[in-house]
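Below is one structure, written out as structure tokens; comments come after it.
Missing here: one protein chain of the complex. Every other protein chain is in place.
Moving on, here comes chain A:
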Amino acid sequence: MSRSLLAALAAAVALGACTSDTAGVSPGGTLKAGLARVMPGSRSAPTAPPSPEVLAQAALSSVKGPVMLATFEASGATMVFGMVGENGAMRSYNSPDQRGIVLRNGLLAATRGFGQDLMSASTEGVAQLVTAHSAGTAERVQRYLDGDGTERPVPMRCTVTIGQPVSQTLSGIAYSGVQVAEHCEGSGAVVDNGYLVSAEGRVLVSRQWAGPGLGYLVIQSLRN
């Protein structure tokens, strides 16, 4: 029986299935796509990732509206994100391959499509301090789906400290603002976020913790 389970499981996972539907919905991939997977020569050759500067310039020239660059520290992967929605202080950005990052007042509010995503975050208190360049403490709650699929909150207590005004060129773009650091602890997590905040209170560049699975994200606003 163990053999039967394992073999069938392996077969089901490895081979998958091919489907076709006149309603145009084929979650398992179309027959054609399924065949393409097993046909030789269908894999594209790997290419070297472009530098952040090249990526930033390409993004600015090809995407309209607000654009940002985000890098996952753990993998080093850098992606371009263009704004696809705005709801009050919340902005939703998508990458060309439809992964999503949501910011509220420049603070990470959610990620989507990466796996082990940040489902939501309550950051009002922290955002007030960060955007007003004021030191202080505030609560922050980040929420995740646990292994069995239930939403779990991760509450943390955060201390915001203000650093020096700086001017810096990044990916070919000049930024000037004030350094703001946020140190959070709670629920077994120790988090150090950092922001470069403009005089008007806009987060220009930041390093923010997305969660235990995704780690830190470095987010650089290319066009507001």
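One rule holds in what follows: contacts are C-beta pairs under 8 Å (C-beta built on N, C-alpha and C of every residue); 3 or more make two chains touch, one makes a residue touch a chain; residues count from 1.
By our rule, contacts and distances are computed from a predicted model.
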Original post:
Looking only at the UniProt record of the hidden chain, which name from "YjbH domain-containing protein", "Alpha-ketoacid dehydrogenase subunit beta", "Glutamine ABC transporter ATP-binding protein" or "Heme exporter protein B" is the right one?
Top reply: "YjbH domain-containing protein"
Subject >> Identified contact with the non-displayed chain, of A:Leu60, A:Met119 or A:Ala132 >> reply: A:Met119
**OP:** Please pick, from A:Thr19, A:Gln57, A:Gln128 or A:Ser198, the residue that touches the omitted chain in the full complex.
**Re:** A:Thr19
**OP:** Considering the whole complex rather than only what is displayed, give the residues of chain A touching the chain that is not shown.
**Re:** 1-9, 11-13, 15-25, 27-28, 31, 52, 71, 73-74, 76, 84-88, 90, 92, 94, 98-100, 102, 104, 109-110, 112-117, 119-120, 122, 143, 145-154, 161, 163-164, 166, 168, 170-171, 179, 181, 183, 187-196, 205-207, 212-213, 215-216, 218
